[in-house]
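Below, a portion of the complex is reproduced, with chain positions unchanged.
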């Protein structure tokens, strides 16, 4: 079971990662730690308009003194590899058992849930792969309270929060003047905006594939179109629930979400819709590409067939003529037996006949347009 | 009619089992017992925080003393093969005739219905087959009252409630501190979670088929893709109404469902949605696979055609040349009649001509890229 | 026009029957009688808990004395072939002109309409054909009043109400204790349940076709798949509005539908949804079958092509070799002219060469796997 | 621009007619007259229960005296070819500029709009072509006031209102007893019912095409299926908004629509839904036909391929045998050089060998079932 929750990330398991599951009938709130998961590293950023603390801490308990102050505390846990630390985290932040389960079970669907004082937001972050078309995907859980925000990421690598950290460190924009809910918005916004670079790669790759399909479709092309379709399917499954999450934050009147946040969240919502639009668009384009691929293969086969037909249709009758004059009828027994063989111009006439037949057929093919590409 | 209600389970009838039906125009509330159905075995688990009774009982009447106590009684009937026992069960639990009909008719759609004091929940459980990709599916009916839960399963084999029984026996989690409605939730949750292992098998099988389709598509592959599509269709039909059932339990304010159950049911609902997501995802993937299969077959045909064309196009002209010099024109009658036959280097020149023609054609094919795989 | 309303039932017109129409611009409430329609036969069943009258009557007026009594009167008219009788019926039951039009126009969509004291329900009954896969479909109109129910069927043959009549005659179940609205429910339920045996036939036929498509697809198979798709389309068009009819009966609060009827109607509604589910399922399966058929035809063609390619590719080079040694170059003029012909082992060597070539090609094909079935 | 509004009707432009448009950025309310449009002819029918005037008038002003009387006045303008007359019409009926624009712009989508005292209904009428499968489509605008109804048709030819005129003239049904809103309903109903004969033609043509596709699919068949799909698409686009129009008349509580009209309008609504059903049905059927066509073409190709394969596979080996014995190895140089040529039964044995080979192959093909049709 533990193995299910955390497979080594790689091409093969990417698609099925979100499909992992918890054991049927297990106690709700159970947490199961994958042995291969990286140990958690914890970062604490505590800030207000004037002061800033940004450090890595070793134990969850170290952040206790920061939580009750009026300044905003962002505790960012990266990695899920220690049941002990997670349990202590749950104690420090007084997490509901179902919250802890959702945070640890990395196959959750993005959602938002209200637990009295805390708001749990499950999101999923995508980060583009280095050079190739593809992405890493990992779950990020937010636990939002009045003065702090706890975020738990699946892995320490790949993270699209760097620019938010920089905005806090360098006090860019209004982030230092706002509360924890603005921080949550900023991170959610970074997650949604993180879909764009991933999609851009797909857009570029699709344009290359269009070129390929039209000009030299190969089995490799087919495989890639299929692969992209699959990955777009996965992106679609990932982005859809995010829209609902943001919509719920806007409409359902959670106490922890100020009215001032609404225009920002609406902006974020618009971006989520735009991502969905793009995914749907790319899906339709790849579906169209598949059709074009099939047509291109048919066209190619047509060309091959035409070539065979032209060659066969020209040479088979010629060979037949040659065959006739290769027959051994005895010309001495009868003047009707292949007198052509003894004619003075027999051979040249025979060659001329062949030339006429071949030329006539070639002309016919040319008129049918079979010499041009189909 | 009886035969319809209960066919021996096996590959052939699996898909059509849910499609069986009750006789048009029969009296509502009629119960018809399939002769082949296994006789019911009845288990009673009665528990509260401190005490526990877990035993098999022989007659429905044996559980009467447990029903009125404040402790939670779970009566689990497995098998539908005796009209007598079912009728006595109906008397013991004072079931409405329509409830009894729904419980016995194993082709019901999952649903929830309120009968004054009792809540009837019809669900459908799937259990993965042993080694192969596939599943057994059976109906489970819940009759929930304040202090007891009656569950009726179609068959005694295959059941995903074992872990719940263990939680009760070993008093794991909070189950012993909660009422009958928590037990109903726990079982429903086990049913929903039971879809995951089934789906995981399909996921794995689909990944294998992807490999197969790309590399060596066979008629067998086609058959399997089709089979998986059919079975996913069936899973989809099974999971959809469950979502409505859970949603109804959350929203429709049944008296027997406490407010405290809501977070748990919401969790269960999320899992149902996740199952639906996965089923839809797999369906889309298999549809895509079908397209790829068709393309792969076309590609394969293309390759065959190219091979034929290359061989034919090279040898047919050569054969024609050989045919020419096999003609019997009389070289003695005229110097124009095939003088080549008497040349000193006639044969070597002829062979050279053939080599040039063959080489030229081969070069042309090579340039067209026909020697590489399509 | 009359011809439109009533074509002789048969395979050809079945699909288009529901598509017949009333003359554009005709007076609303016009009734037009098809000459070929069978003359109406009228049955009267009048019953209460203790007494029962069940007889055929000749004129609509004969049922007048029964209508005002408190006992339930069911007047069942079968056949629409007499304008006179229909008009007298309208007088006896004081039908609104639009009601009469709807009853007579057998191409109406199922619907429910409230005419002050009366409730008009239009339904469509399907009855499976004798041995083959297919069904007869006919319109049944219900006019429900407090104490009586008038039903008008399109034809006297094929009817799925027999079991309801038997329940009344033998006083099975609660039907004799209930009012006219329960009778209407019982008949509606019989109509909905009547879809199941029809669908079961399709299910069986589809399973046979699956076998056929995989193993020996023929043009006949294609035609049957297409035919089934068409008929499922028609079933779908028929069942969908029934669901709305029953839903409307449950939700729209008609005075004539008691509150006690609701659980029964909900049960009926569940069955209608189940029918829809099955139809959709079968439609998806037949769509999949079509894809599989196409693939199977492609596969078959592939096999043919491979056979041709193997035979051609092996024999064409051999024939070329034979052609070479059939050339007539004069071996006496030069030692370079086909010296092989005069070698001592010329012929055996030539045969050996052919064997090597053929064997090599056969090996190559075998390695490519072309000898196994694709 | 003018040209856009009114192209000569014919096969080519039919599909794109509804797609014409008004100049971007032009003043709302602009009317542009197409030069080719037929000049308007105006008919006036003024009636009440006892009196009737039915005449053609020359100027819009002629109908002024009829408008204010309590009798119903129906002014029917056919043709849009004169800006002057249309403008005078607008003055006589005090039309809002946007109403006039909508009336003249024949590419409007069917809709209903309330302009204080008047109700504007835009509808689109279809009339079947003479003998062939197809239809003319033209816009009809209704301007309904308390005592009069103004209808403006695009062209004087083709019109499905004849039966309504007859009902007024001969005082059939209740039309003479009702107000202008009943007249509007009667015409709208005639328009909706006018779809049925058009669809019936398509139904018949589709049945013919089914036959054709199964038995002798030709390129012509493909073209027709495509054409029918296109025209059904257009019918669908035409009928959908009509449903909304009628629904709006029923639900939106316009003052000019009496409560008594509701049952009639509901009837009309049911017919519109039935038309939509039929169109969708035909669309699904033609889509299925396209699939069948593709399969039939594949089957046909398969047959051709099998024929070629049978012929080639039988004769190519035979020709090879003949080729062997056509070789010129010198039998005198060695006893190993084609001794068969000098055998006493050499030739008969050779023919026998050929017969055996041919027979064996033919048997193999027969066993494979290649001689039967695929």
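Chains: A, B, C and D, in written order; residue numbering restarts at 1 for each.
The definition used in the following text is that a residue touches a chain if its C-beta (ideal position, glycine included) is under 8 Å from a C-beta of that chain, and two chains touch if they have at least 3 such contacts.
Computed from a predicted model, the values in this text were never measured in an experiment.
Student: Could you work out how many identical chains the complete complex has, if 4 are displayed?
Tutor: 5
Methods note: only the chains that are shown with their structure count from here on.
Student: Just to be sure I understand the contacts, which chains border both subunit C and subunit B?
Tutor: Shared contacts of subunit B and subunit C: no chain.
Student: Determine the centre-to-centre distance between subunit B and subunit D, using the mean Cα coordinates as centres, and give it in whole Å.
Tutor: About 42 Å separates the centre of subunit B from that of subunit D.
Student: Residues of subunit A that touch two or more other chains: which are they?
Tutor: 326
Student: Considering only which chains touch which, how would you classify the arrangement: line, ring, star, complete or other?
Tutor: Shape = line; chains linked end to end, path left open.
Student: Please list each pair of chains that are touching.
Tutor: According to the stated criterion, the contacting chain pairs are A-B, B-C, C-D.
Student: Contact residues on subunit A for subunit B in the complex?
Tutor: Residues of subunit A touching subunit B: 4, 12, 16, 19, 21-29, 98, 107-109, 111, 113, 216, 218-219, 222-223, 226, 229-230, 233-234, 237, 290, 293-294, 297-298, 300-301, 304-305, 307-308, 311-312, 315-316, 318-319, 322-323, 325-328, 331, 338, 340-348, 350.
Student: Under the definition above, what is the set of subunit B residues touching subunit A in their complex?
Tutor: Per the touch definition, subunit B meets subunit A at residues 160-164, 167, 172-173, 175, 186, 189-191, 193-194, 196-197, 199-200, 203, 207, 210, 214, 263-264, 266-267, 270, 273-274, 277-278, 281, 284-285, 288, 291-292, 294-296, 298-299, 301-302, 305-306, 308-309, 312-313, 316-317, 319-320, 323-324, 326-330, 333-334, 336-338, 369-370, 373-374.
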